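With one protein chain removed, the remaining protein chains of the complex are shown where they sit.
Labels for the chains are A, B and C, by order of writing; each one numbers its residues from 1.
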Amino acid sequence: MIATLFGILAFLVLGLIGVFRGRDANGIVYGASLGISAALGIVGLRALFGAAPATLVLPLGLPWIGAHFRLDALAGFFLLVVNLGGVGASLYGIGHGRHERDAARVLAFYPWFLATLNLVVVADDAFTFLFAWELMSVVSWALVLAHHRDPANIRAGFVYLVMASLSGLVLLLVFGLLAGANGGYAFTLMRAARPTPGIAGVAFVLALLGTGAKAGLMPLHAWLPLAHPAAPSHVSALMSGVMTKVAIYAFVRIAFDVLGDLSQWSAVVVLALGGATAGLGILHALMESDLKRLLAYSTVENVGIIFIGLGLAMAFRASGFAAGAALALTAALFHVFNHAIYKSLLFFGAGAVLSATGERDMERLGGLIHRLPQTSFAMLIGCAAIAALPPLNGFVSEWLTFQAILLRPALPQWGLKLMIPADGALLALTAALTGACFVKLFGIAFLGRPRSDAARDAHEVDRFSRAAMLGAALLCLLLGLLPGVLVDALAPVARELLGVRLAEQMALPWLSLIPIAAVRSSYNGLLVFLFIVLATSLTILAIHRFASRAIRRAPAWDCGFPDTSPITQYTGASFAQPIRRVFAASLLGARETVFMPPPGDMAPARIEKTLSDPLWEALYAPLGVWIAWLADRLNHLQFLTIRRYLAFVFVALVALLLALALWQ
Amino acid sequence: MHAISFDVAKILAGSLVLTSFLMIYQVRLLALLNVLGVHAFVLALAVAWQAHVQAAPELYITAAITLIFKSALIPEALRRIVVRLGLHREIENVTSLGLVMLAGVGLVALSLEVMLPVTAQADPLTRTDIALALSVVLLGLLMMVTRRNAVSQVAAFLSLENGIDLAAAGARGMPLVVEISIAFSVLVAFLVIGVFLFRIRERFDTVDMHALDAFRGDRK
Amino acid sequence: MITLIGVLGVPLIAAALLAVIPDYRLSARLNGVMSFIAFVAATLLFWRRPAIGDFILVDDLNVVFIVLSTFVGFTTSVFSASYIGHELETGRLTPAYLRFYHAMFQVMMFGMNLALVSNNIGLMWVAVELATLSTVMMVGIYRTHEALEAAWKYFILGSVGIALALFGTILVYLAAHSEIGGGLDGMAWTVLVAHARGFDPALLDIAFVFLLIGYGTKVGLAPMHAWLPDAHAEGPTPISAVLSGLLLNVALYALLRFKMLLAACPGGIAPGPLMITLGLVSLLFASVMLYRRRDIKRMFAYSSIEHMGIIVFAFGMAGPLGNFAGLLQMVMHSLTKSAIFFSVGHVAQIKGTQRIAEMGGLAESHPLLGWSLIAGVAAITGLPPFGVFASEFLVVSSTFARQPVLAALLVLGLLLALGALFMRVSAIAFGPVRGPAGPVQASYLPMFAHLALVLIAGVYLPAPLVAWFQHVAALLG
Partner (left out) sequence: MPPLFVSFLAQGGQMAFVLLAAPLFTGFVRKVKARLQRRRGASIMQPYRDLRRLIGKEAVVADNASWLFRTAPYLIFALIWVAASLVPTFASGLMFSWTGDLIAIIALLGAARFLLALAGLDIGTGFGGIGASREMMISSLAEPAMLMIVVTLALIVGSTQLATIAEFLRSGAAGLRVSLALALFALVIVALAENGRFPVDNPATHLELTMVHEAMVLEYSARHLAMLELAAWLKLLLTMSLIAAIFFPFGMAGGGDGAIDLGGFARGALAWGGKLVVAGALLGVFETAIAKMRVFRVPGLLGIALMLGLLGTLLLYVSRGL
């Protein structure tokens, strides 16, 4: 515990170094952050397997409460996630940070950001928690504005900060409700004071609102695709890979730990929102052509998947089926871990592309696999992992989630009866669309022929960035081969929150994964991988040995009339067009208008696609309009005559006197 | 206390209210200032009477202050200012005087209504005194709201002050120090007024508040 | 006694001296020194208090206010020393006016300190009036059309308000009359609070209505707020800082005292609902008004209205948490808002205008100034790691458990204000550099001192201070 706080302190100091030393502190800051994150990660690991949760109370914050810290298994796991992301981002930053234009801005806030991320996880009273929570938002806001000359970024930062404060204030209401009028703000007190079902319900809804707004749960996701891409790439990685996870930690902490038992309806709500978020998120991602925005939307999707898992866990717990709850929770947390890794990897890759070509728009990229071989390889792994392809890690968590869906205890509650299979279908759909989405990303940006000069003469990025990416890729593979390690590591968390745990996995023969029972379902990534490798190598060997290995390079065949101009390739938009027509037309109001010049007219034919975000138009736009309208109306009160103002005073006085007269 | 003194106090206070109505009614500046003088004079009488009734000598001092400053000096000074600023025989157009008067009546009714439940242990003299003082204050405020000329606003403000003084006088044994300092601060306030009237005049070549309204900040 | 002389006498002497000293550098320095002495004397009050007399009262409640006001007065004097030099160069002020300005500054300090230490409600009223008039003179000091308009408005509304307050004061005296009888006792806080039980409730109610409207005008509560934004915007920035940082608090202090009276009197109306209503109205109104502000100082003036709304709301909610939060919020707001005005003053001097539209990229052209402005705004909008976060945390969370709807409205107001302020401040601090970007001889010390204090308070509130506040909160009932 002490170690954690010292680490956080070290981060803060590091930030000051960043402030004062500026660019030349690049190596120091990122290097040190790497070290500290690694150390904190180990602390988290030890807490995960530690016997009793470590607690500590410091005389900070509100004295009569003090600042409570607690490092139990759940906190330990998320500490691990946070600092794993921190290690990767810092390693990447050592190299990537050199290209930063205003280095000082990033160097100052980056370590502070890490510090707040860690602080949220170990906080154990409402004040400390919200303190860290809001600070996390502010610091990341500053990081989003690192490239502040672009007005779009300023707007992104604004939307982000408002939504973040909304989440903070809503959580404040939650804690106010749980703490009661005389302010028992320590989580231990809140756990002890079992709230009535009504209060718990209200608190839960608000908590879902508050944490969802930070995690990017629809319909509160609007800020995410604006803010995450705006930040420097390794910060985007932290925001997408880690900060959203911290929000999920907050949800788990409140819904599973502080609030205690909840009704099944709460599970239905979570399942519904999770499913919608997953589906719509990936659909948005498919429509994007900006690499980082695409990744941000895919983050929304993954958050949705995680919430599906959590919703299942809540449903099973509410219907007294602890084993199933344990499985679902494990699946969700497994996905948390996975997403932290591969989303970081993908953002690193996007950052590498950005620094190599200066382009984020995939319509101007292409053929990068020749120019950035290692980056492309890492990205390929990342895309395959996030598309849930075996034998990589993404598949394992989705597989586990499906197993949880298939458990189907005797559910008394019809809402769940309908919602769980629906979520199953949505999950399947999401998985398929994710595949399409990342075929698009890799196929358009990295394969094919370069669509711009920038892409044509790009150069491979520095070795730190590559190390970060390849390391993450390796981790994706290893987790896919030996998922049992992580499942076992999650057992303490499940026991802590639900009282039961999954069976020990690493003891099983052939290291395969058997969540419930062998007859029910099993998966062995290691063997699948071995089979694939064996089959591939044997085939290649055999063919090259006994048949021909000769190869001749020639122009592309392309049915006999190859066109050398790269614009004849499929673009991202055209790749997504069929899916746009099938899904987005109804859900995102996608429209295509074809302009065909009359015969004889030399003008080129044009096709224009328009896309709209119904949620934004339904929720956010009207709000802005309404506020503006109100502000305009009230603004007249600034320009009245003194007599009018006197009249106000006069009327106020008379009104109060009248009230008094009537009251008596 | 016997009835007669009570009635006299009542009559004096009442006539103060009446004078307030006169002020509201009076739209010609110089005349308004004269009424203001009368207003203060009535107040002085009322205070003096209170002094006599309460057998509180220090109230005579208050009365004297009122008589000298409020009924003589200040109206005179204002008159001078008006002349210097060339505002004499200036006539204000107060929109719908009738309605204003009606509102005034309503205010008086309100103040009486509000004061009614005041327990009788505060002796009846104080009670009515306060009620009427309250209506004078409200009327002064009403007049400030309805006038747009700086001078007449000041006059209205002074009448409001008079109402307060009446209340103060009604309050038995109000410490002299406080009285003095209050009077003093009113005087200072009046000085400030004078200064400002001239500054405004020098900037805007008028003391009609409409001229000021054009220059409210944050327009551009 | 010596401390009292320090708090009250020093400003008077300083005012007299400054009125005659011609050289503005010397007078600026003297101004600072004198304010510092007053501050030291005020801090001594913690240990050595004068005996409670007919006119003087120093108790746990007002010591907080006194020390705060003297401290902000001191830092402001330091700031103004660097500020007015520039004003003189640009010719907005003449040496003669500076003399007047300095003298008035000390007069105002005297008035406010007197109002705070006076044990006599009449005397307090006089002191507040004095402070008001002196600030009126300073608001109009630039003599521009806008300045005169603002000053005149301030004067009229202020004097009407103060007059109503006087009427209320007299009513209180009358209400007490039957219980205590005439004489100075009838106006002494100590005596009043002791006997409040027996007061005539009906009279006290009416009195409180008048006091709420009267002193509420000085606090800047909507709808009596109209003087506040323009007075802040058109006067010299140090005065804006003092207005927001101190004068509003003094009026608030008076309000609190009378609230205590009413709370002590069983028959009377509950002051809470009235204060809550006015507070919420001010909060919501101001936070919407923030969206259309073009003048940077006026914008922060509106934010002062908003915060006064929150504070009055908190005191209206009362209870140990509510009062504590109110006190904390008040202290934090004074420090933060004056710090903001310090930085805004320099910004306005650099850009040569107060129009937000003509500012931009400040964090790039003047990183120190820009980032401290951002920090100030973050602090004032209740974001950690600054102290306002703690107080708003307490206000909202303690309210929601008791009055969910009110808490929701509160949150709405806070969010609206945050949105407006950050919309503007990110336009000022970020983006391409707009407007002149020359250097300015600024003294960052006061600003940093305030922000540092607010930061520390956000992270760590010393236990004794908290105990103190809790005690005071208990006093407020």
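Remarks
Assume a contact is a pair of C-beta atoms (placed from the backbone, for glycine too) under 8 Å apart; a residue touches a chain by one contact, two chains touch by 3 or more.
As the structure is a computational prediction, the values presented were derived from the model and not from experiment.
Counted over the whole complex, the shown chains touched by the missing one are A. Across the entire complex, the residue among A:2, A:532 or A:596 in touch with the chain not shown is A:532. Although one chain is not drawn, the whole complex shows that of A:432, A:467 or A:630 it is A:432 that touches it. Screening A:449, A:495 or A:609 for touch with the missing chain picks out A:449. When the omitted chain is restored, the residue from A:89, A:108 or A:384 that touches it is A:384. Although one chain is not displayed, chain A still touches it through residues 366-367, 369-370, 380, 384, 387-390, 395, 399, 402-403, 405-406, 408, 411, 414, 417-418, 420-422, 424-425, 428-429, 431-433, 435-436, 439-440, 442-444, 447-449, 512, 518-524, 527-528, 531-532, 535-536, 539-540, 543, 547-548, 550-559, 562-563, 566, 568-570, 574-579, 581-582.
Simple rule for what comes next: only the chains that are shown with their structure count from here on.
The touch graph of the protein chains shown is complete. The interface with the greater number of C-beta contacts, when A-B is set against B-C, is B-C. Distance from the chain A centre to the chain C centre is 44 Å, each centre being the mean of its Cα atoms.
Distance between chain A and chain B, defined via averaged C-alpha coordinates, is recorded as 69 Å. Each of the following residues of chain C touches two or more other chains: 152-153, 156, 160, 164, 202, 206, 229. Residue positions of chain A touching 2 or more other chains, listed in rising order: 638, 642, 646, 649, 653, 657, 660, 664. Residue ranges of chain A in contact with chain C, taken from their complex: 59-64, 126-127, 130-132, 134-135, 137-138, 145, 148-149, 151, 154, 157-158, 161-162, 165-166, 169-170, 172-173, 175-177, 179-183, 185, 627-628, 630-632, 634-635, 637-638, 640, 642, 645-646, 648-649, 651-653, 656-657, 660, 663-664. Put simply, chain C touches chain B in their complex at residues 120, 122-123, 125-126, 129-130, 133, 136-137, 140, 143, 145-146, 148-153, 155-156, 159-160, 163-164, 166-167, 170-171, 173-175, 177-178, 181-184, 186-187, 200, 202-203, 206, 229-230, 233-234, 293-295, 298, 355.
For chain C in complex with chain A, the touching residues are 152-153, 156-157, 160-161, 164, 202, 205-206, 209-210, 212-213, 217, 223-224, 226-227, 229, 269, 274, 285, 288-289, 291-292, 319-321, 363-364, 378, 381, 383-385, 389-390, 393-394, 396-402, 404, 407-408, 411, 414-416, 418-419, 422-423, 426-427, 430-432, 458-463, 466, 470.
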